[in-house]
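The complex appears here minus one protein chain, its other protein chains still in place.
As written, the chain order gives the labels A, B and C, with residue 1 at the start of each chain.
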Amino acid sequence: MSQVRELPLAKAINAGLRQALLDDEKVLLMGEDIGPLGGVFRVTEGLQAEFGARRVMDTPLAESGIVGTAIGLAMRGYRPVCEIQFDGFIYPAFNQITSQLAKLTNRHEGALTMPLVIRVPFGGHIGAIEHHQESPEAYFAHTPGLRVVTPSTPHDAYWMIQEAIASNDPVMFFEPKSRYWHKGPVDFAGSGIPLHSSRIIRSGTDVTLVGYGAMVTMLLRTAEIAESEGTSIEVVDVRSLSPVDYGPILDSAAKTGRVVIAAEAPGFASVASEIAATVAEKAFYSLEAPVLRVSGFDVPFPPAKLEAVYLPDADRILEAVDRAMTF
Amino acid sequence: MSQVRELPLAKAINAGLRQALLDDEKVLLMGEDIGPLGGVFRVTEGLQAEFGARRVMDTPLAESGIVGTAIGLAMRGYRPVCEIQFDGFIYPAFNQITSQLAKLTNRHEGALTMPLVIRVPFGGHIGAIEHHQESPEAYFAHTPGLRVVTPSTPHDAYWMIQEAIASNDPVMFFEPKSRYWHKGPVDFAGSGIPLHSSRIIRSGTDVTLVGYGAMVTMLLRTAEIAESEGTSIEVVDVRSLSPVDYGPILDSAAKTGRVVIAAEAPGFASVASEIAATVAEKAFYSLEAPVLRVSGFDVPFPPAKLEAVYLPDADRILEAVDRAMTF
Amino acid sequence: MTEPTAALQLLAPDGTLAAPDERTERFLATVDALSDGELERFYRDMVVIRRFDVEAANLQRQGEMGLWVGSMGQEAAQVGSGHAARAQDHLFPAYREHSVGMIRGLDVLDIIRMLRGVTHGGWDPVQTGNFHLYTLVIGAQTLHATGYALGIALDGLSGTGDVGRDQAVIVYFGDGATSQGDVSESLTFAASWQTPEVFFLQNNQWAISVPVSTQSRTPLHLRGDGFGIPNIQIDGNDVLASYAVTRRMLDEARSGGGPRLIEAMTYRIGAHTSSDDPTKYRDDAELQSWSAKDPITRFATWLRGKGATDAFFAEVAAEAEDIAADIRSRAVTLGVPPATSMFDHVYSEPHPVMDAQRAWLVDYEASLEENA
Partner (left out) sequence: MTEPTAALQLLAPDGTLAAPDERTERFLATVDALSDGELERFYRDMVVIRRFDVEAANLQRQGEMGLWVGSMGQEAAQVGSGHAARAQDHLFPAYREHSVGMIRGLDVLDIIRMLRGVTHGGWDPVQTGNFHLYTLVIGAQTLHATGYALGIALDGLSGTGDVGRDQAVIVYFGDGATSQGDVSESLTFAASWQTPEVFFLQNNQWAISVPVSTQSRTPLHLRGDGFGIPNIQIDGNDVLASYAVTRRMLDEARSGGGPRLIEAMTYRIGAHTSSDDPTKYRDDAELQSWSAKDPITRFATWLRGKGATDAFFAEVAAEAEDIAADIRSRAVTLGVPPATSMFDHVYSEPHPVMDAQRAWLVDYEASLEENA
């Protein structure tokens, strides 16, 4: 009997969290407004009612405090899953994340592990006010000691959140918030997917489009349009931002010789820069055009009325595809 | 009459700060232990005695508080220069820097400016304990709204600190601490240098070495060795990490066709990645080898006894030069 | 530990004025000094901002704004403290102090502009009676306020003894904000520097869905004791207490007395924002008990007792309607900023990346035109 159900991404994460809470009593959820309210995006809805306020905790309003005390709980043998309410509110926790969380296993020379997950809804396309549409993943990808992942589909989200919680290392789990309400099939019988695997989700021959999170949907849409205009597009969902699983990306680059990387984050010194630099280095002889990047502009995320201009859309990606093709 | 004096880099910055305090009464210095002690590196030595405790302030021990209150002082029309005691202690201020300092001019639509400088001694080679040898520049280079610079010589340091203080935008001023005690000529009569200019400091024909901060000295040393082995090396001091002045870098790449970028920071999603990606894109047709990166490994800065292995040295850079030459 | 004393109240929920005792008399004196005109202004501002709040909420429901942040129930705390500030003072709000902005001369349409996604704030504090921009990152503004207040002291513009010239800062934050490290650091720096500054804490009992009891089990004004900052708890639904206490504390601060902390006990009658659903986390009984303490009703009762006429109340109601109508008409016609404006103010001085990306965008949009 099939175990496939259609779920919106937010509910898929909710189901994954619930499964993790059922599987291991050491798993705890903590954050702001995750209890009775179920989180501002309702990702934890119903979990406090089911597992109680000792396992699903509303904390005082302080991100450094949330991550810092979660570190102490992890030292005690718990597996805390922290929710940061919005991308733009993770910065108060930056010191605890970079100088403590990321370094503690190393500082202890392996004598302890840090099984701690930090969930961060990220990205734009929701028309929100300042600090609510950012893409801070590069700060964490650049930090040794952290694992950084982001699912793009409900199925991946359901499995990857469980893999993240099962990991004995700290995992930054970026949730593409503009996809929260979009449904997709989740195979509950599936055996899960490796936490750090990128995937070719559409095959083509002319140009490789590389992206992650909410951008993946945009890449697929772009590929359709390009197809209709006679350009065959391969699409890679990076899924893991640190480490990056370069295998499928380089295979695709070798095949198409043309690579365009798209991300919502500001482009300068970003994850897209890293992938571009590495593809340009490793696929040096197979590239027929420079690796191109399409990113958010290098400005603070603008007021909502301008988000459509700021965020790479199909047209902007197609413009890069054309440049790659005609180079 | 010549106005050139030999000064160690720390004293050159001290002289630059002193000049700024003399030139503009709105300039204030604030930080931990910068008063009677003169800073743990003595960069502010003598300045509180000369300008008083109202202009050279020892603050309570809190980096977020230092930057956050400096923001308020800048709103009031002051030009605060904050000292962060060590690279590894800037993270508590990360929220104030990224979500406030970097965004306030934009949030005000230009109605106010943020003339605020944050001085950060950075990098390794001093055999210090954890948190005292890091290179966090990428976090700030990735943040729109900040200007990020780092001098490599006493002359540049003397002038760039004054340019930074004169800027009406926030400037992250990274000081290569391992160079603090090294002397070099400072031309006090000089007319200064643009805050955001990279420079070819050694010309050669075979390979371009690109770096900044303390690494520049290493690149020059490497160039000497390579020269003696028959490889002609051009060296570029990037100096400005955001924005990067690509002109000289791309000119050099066009000339040599081989580029190696070296930095102390972990390489993944770093400033080196950005430069590599951009050079690979813009110099696509002139490159005879992939742009190579030599960086700190993607691990937390190791215990001092291993810093020599962790930090790129002449041998590691030469290894990359050889790969570039024989590619 | 200090025994929590009852919140200072001058005007009871039933509209009766407190009798003078050693705690109230000095504040009652401050109230006595108010003219009828000033008192009527308090009433008018509370009514107008509540009407504005209703109108804005409607605009949001009708899709004219992505989000609305209401202030219903907190009018007394805000209007009283807003009027307590002198012309030369600087005010650092959180994101809910609409009436304070209005009092200082902000066109409240600027708030709608921000929540509609046209700006990130964008007003110039110099043009709005020193009412600074909203800060959405909880607590961050308290450090800005403290640094600003230090600047006043460094300028020698506090502590001269001339309350008409000496400047002070008032910074607003909520009960949830008290848990943020930045707020504690601002108390530390303010106490260390003895800044001319009043910390105005609106304890509206909730931080979105989290009750104040999660933030602290002890009255929040006592936080001041731990940092050496004189503090007082007031009935935040009593506009007279809010005005008189804030007035006095600001004058003590501006006169060189150092920072002060006021905890105004109030209640967020509406949802946290238009995206919130309070029924998920709080019960009707609590809402009812606080509605019974409504700041406007009690003040109206008292004004009537003092002789305010039906005509006056009718006038204010009419004025509120006009202002609401005006806001609506201007809100719905707000334009969209030019795309390239996102590059204009990231830096205040030329920046090559801004120039390049702006130029690219201009060409790109032109090319789209052609292909269209």
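FYI, a contact is a pair of C-beta atoms (placed from the backbone, for glycine too) under 8 Å apart; a residue touches a chain by one contact, two chains touch by 3 or more.
Everything numeric in this text was worked out from a predicted model, so none of it was measured.
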- Task: Touching the absent chain in the whole complex: find that residue among A:Val40, A:Val56, A:Ile71 or A:Val299.
- Result: A:Ile71
- Selected residue (touches chain absent from view) among C:Gly226, C:Gly257 or C:Pro352: C:Gly226
- Message: Could you pull out which residues of chain B are in touch with the chain that's been left out?
- Response: 32-33, 35-38, 40, 58-62, 64-65, 88-89, 91-92, 127-131, 268, 297-300, 302-307, 309-310, 315-316, 319
- List the residues of chain C that touch the chain left out of this view. 1-2, 178-182, 184-185, 188, 191-192, 194, 214-218, 222-228, 230
- On chain A, what residues meet the omitted chain? 28, 54, 59-60, 62, 64-65, 67-78, 92, 95-96, 99-100, 103, 105-114, 144-145, 147, 167-169, 196, 243, 245
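Following the convention adopted for this analysis, only the chains that are shown with their structure count from here on.
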- Item | Far-end chain from chain A, centres as C-alpha averages | C
- Query: chain A to chain B: how many Å between their CA centres?
  - Reply: 31
- Distance between chain centroids, defined by C-alpha means - chain A, chain C (Å): 37
- Message: Quick check on chain C: which residues sit in contact with 2+ other chains?
- Response: 119-121, 137, 181-182, 346, 353
- Shared-interface residues of chain B (touching two or more other chains) are 92, 95, 99, 103, 106-107, 144-145
